[in-house]
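Here you go, one structure.
Of the protein chains in this complex, all but one are displayed in their positions.
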Amino acid sequence: MMSMPRIPTRMIVPSLLLAALIVIPFAAPLITAEDPIKMAVRYRLAAPDLAHWLGRDEFGRDRLARVLYGGQVSLTVAFVATSIACIVGTFFGLIGAYFRGPSEFITTRLSDIVLCFPPILLALLVVTLFGPGAGTLVAVLSVLYFPTFARIAFSEALRVTSLDFVEASRALGTPSRRIVLGTILPNIAGPLSVQYSLTAAAAITIESGLSFLGLGVVPPAPSWGQMIRGARQFMNQDPLGILIPCAALVLTIYAINFFCDRLRDTLDPKGGAGSGMDDVSAPLALANAPAIDDPDVVAMITDLRLETSRYGTPVAVIEEVSLTLRANQCTALVGESGSGKSLSSLALMGLLPGAIRQASGTLQLRRKSGDVVDLGFLDARTLEDIRGNDIAMIFQEPMTSLNPIHTISGQMIEAILAHRPMSKTEARSHAIALLKRVGMNDAERRIDSYPDQMSGGMRQRVMIAMAFACEPRLLIADEPTTALDVTIQAEIIELLQSLRQDQASGLSLLFVSHNLGIVADIADRVAVMYSGQIVEEGLADLILRDPHHPYTRALIESMPSSHEALHSTGGDRLPAISGTPPLPSARPSGCAFRDRCPIAIASCAEIRPQLYPSPDGERSVRCLRAPEAPGGLQMSRTEAA
Amino acid sequence: MLAFISRRLATAVVMLLVIGTIIFSLLIIVPGDPAELLLSTGGGSATPEAIANLRSTMGLDKPVLVQYATFLYDTARLDFGTSIVDSGSISSAIALRLPRTLEIIVVGAILALAVAIPTGTAAGLRAGGRFDIAASAVNALLTSVPGFVVGTLFIYFFAQVLGWLPAGGYVAFAANPAQHLQMLILPSVTVGLHLATIVFRMTRASVLEMRGHDWVRTAVAKGLRRKRVVRRHILHNALGPIITVVGLQLGILLGSTVLVEFVYNWPGLSGLLVSAVEQRDYPTVRAVILTVAAIFIAINTVIDILSSLLDPRIRLQ
Partner (left out) sequence: MTQAPLLDVQKLRKSYPIGRRGLFSRRTLNVLHDVSFSVAPGEVLGLVGESGSGKSTIGRAILRLIESESAAMRFKGQDLNTIPSGRLRDLRKDMQIIFQDPYASLDPRKTIRAVLSEALDAHGLHRGPARGPRLTELVNLVGLDPSFLDRRPHEFSGGQRQRIGIARALAVEPSFIVCDEAVSALDVSIQAQVLNLLADLRAMTGVSLLFISHDLSVVRFISDRVMVLYLGRVMEVGPADQVHFAPKHPYTAALVSAEPSLHRENRRIRLTGEIPSPLSLPSGCIFRNRCPYALPACADTVPQLQTVGDQHQAACLRHDIL
């Protein structure tokens, strides 16, 4: 059921160029009637004329004919050899990967050995024994290159075989032959075709090189390498003699490489991951930042709007996000994947991915010095001073968040020295003290280990210790326990709570999570995000106990742990909402949640709800039907359920 | 660490042994009489005395196992026997020419790394930017020019048209240092150019990949200066993959050096090799190739040990 994929636009030019360069030599009889090996010594090195567009060579042979027929030889040798190598190599690689055992050994070891020989030398060795000629070349090149194909086919097939969909095919009882040919082969065809182009280019290089040495294609049969060799002595009188075959050779190899590059890009598009190493474009129209009078406020996000151009036109991934983070307070940012909760926190760190741009809004921070700065307006140097010092962050993946090639001590010490003027020895003892504070036994010894020698839970402790290195005022924890086992998760949450309590400087914690249970444990305030907006915000107890937004309610109700009395065998079902969150490019008009909302009314499609504050100001909710909204329902939780 | 190094060294020795065996057995599996095969030139075949003579000099009249043992023993002593063309000692011919070949390669490699690592890093850090697009385009073009074409074109432009540098040849450093260096420029740049395209490509890709890793985000979040993040958390990590690829590419580099030496009439191993191939002087060809393979394996062993110093994960395995 494979269907031909459409040719992507960026493949058109390289494909046409390559096709032209392959077809033209083989169309030689249509282009010129001259014989490439007929000598006419009288006309040696004759300049181009109407009958002989490219002139004649040192034996008076027509150069156009020689270039074209020479191309036939080069291309034939290269593509025949590459095809043989590809077919044989792929066969061995697939067998090795799918059935493992001895075939695996042969595949990998054999290629190790062949890869040891410089290709051209191996070719020379064989030429010594068998004499030069196109046949010898094809044989040598196929032997030289099939291990590379075997290797790529092997490792790619191994990767694909371990994927669930191959396992699913096996579980279905699909015969092995069909799995290998119908499922694995199409999925490794990409890397193989890239290798095919690379190898063809390399084969042309080797063929022409050997012919250049006089050890490849046997004269008088034309070949580009030979033409260059012959014309070398006359390069003074007749520069065309070397320039033409050089140009033909380079153009052909370039066309193949160009095709190969584009093919690789098409098959393996690399998304720009955000790591803060991207050049972040400055925000455009920024609203005037409101003054922060309350000294308790550590950071304030006002009306943040982030856009992406992924969908062609700029689309808001986050809009109207406002959040106030206070000292000695834990604010939880809650939502499902794609809700924009992580982006909001990354914006505070200035770590937005390259594809995402701050379109408007302000991100204010009160530094330790008491100055209030707008993070969107700072130069890179000041931002570096703030990161790790005023704001610190811990991430979701402890396994990849530490650099595997540096010791823990190295990574902690550099974090300390980035902001604190002290000696390395002082920094080291400070780092040990930090590790002890996060509950690492034997910190003096373990500080010199590498991340790979530690468990995920321990690495997350290291990340936390590092975040606390300079006593930040704001700590952002982005799903810090999601990748951890439940018992370890509980320990890390407990650790974060205890660190919060003994922080004298009044730490503000921004806790990003999808897990309402953890949030209930740790948060003072909760902001629930849906499709790029905060839909409900307020005191954690209030919101989690009595949610006013139907989405918050649905989130809580969907959790099996909310229903300890329900059991599927008793015919019970979880009160789930239907549908999925919309993509940023396909949000419905009015309220973004109305498609899935059990209490939506007609006006939900027309009016974009605001965040309506409650009379006491303790909470606000973005729903026309919430009690806070003008004319909203005065409903209780039971009524809605 | 010591265990790792000794394991790598043992592997290298085994590889050498396997390669020696393969090269040795090539002569055995050739159909027909190797002596006759080697002496046949064009259409004519050699006299029976000449064949018998060659058989005894090459030891082909002895049992295969004896031949094999002798071959291994002699090779281990670096005694490659004598040329079947001029009966000279192959070992001393190699000893004379190897340093000249290594000189081009080392100078070429230094030039290549000095140019390609900084440009590759800059391109990788700002992938998709103007510099990256320009550098990658130039690189794509240079990748497509085989070494001997570069050499031929260099000679045409720098020696023939501009007359800046000699077209080729060799003078010993001791005899005339200035001229030696002058003659060294084109060959080593030619060799280096090819390596540089590979190193550029690899550096760019590696930096681009490392840049996206979570630990770089951590480093930025710690408030490290951009330069330090690039050096310690991107380049340092990228270096391992880069030198591994360089090591593997050295095989191709050693091969293309043969052509480059030939183009510039640089009397390194290649002259020896090419004339030996032309004259079907199998013992000489075999010795040169063994030497090159040994250098290749030695370099890769050193590189493996180097990368284990760069990346503790390799040691800790």
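Each chain gets a letter, A and B, in the order it is written, and its residues are counted from 1.
Just so it is clear, a residue touches a chain if its C-beta (ideal position, glycine included) is under 8 Å from a C-beta of that chain, and two chains touch if they have at least 3 such contacts.
If you're wondering where the values come from, they're calculated on a predicted model, not measured in any experiment.
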Omitted chain touches shown chains A
Residue touching the undisplayed chain, where the options are A:D374, A:D521 or A:E618: A:D521
Looking at the whole complex, which of A:N236, A:T313 or A:S578 touches the chain that is not displayed? A:S578
The one residue from A:S455, A:S498 or A:S585 touching the chain left out of view is A:S455
Would you write out the residues of subunit A that touch the absent chain, in ascending order? 1-3, 163-165, 167-175, 182-183, 186-187, 336-337, 455, 457-458, 485-487, 489-491, 493-494, 514-518, 520-521, 544, 554-564, 566-569, 571-578, 580-581, 596
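Criterion: only the chains that are shown with their structure count from here on.
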So how far apart, in whole Å, are subunit A and subunit B when each is placed at the average of its C-alpha atoms? 34
What residues on subunit B touch subunit A, complex-wise? 15, 18-19, 22-23, 26-27, 30, 34, 37-38, 125-126, 128-129, 140-141, 143-149, 152-153, 155-156, 160, 208, 211-226, 228-230, 232-234, 236-237, 240, 248, 251-256, 258-259, 262, 273-274, 276-278, 280-282, 285-286, 288-289, 292-293, 296-297, 310-313, 316
Where on subunit A is subunit B touching in the complex? 112-113, 115-122, 124-130, 201, 205, 208-209, 212-215, 225, 228, 232, 235-236, 239, 242-243, 246, 249-250, 253-254, 257-258, 261, 270, 272-277, 279, 349, 351, 380, 384-389, 392-393, 395, 397, 400-406, 414-415, 418-419, 450, 452-453, 463, 466, 469-470
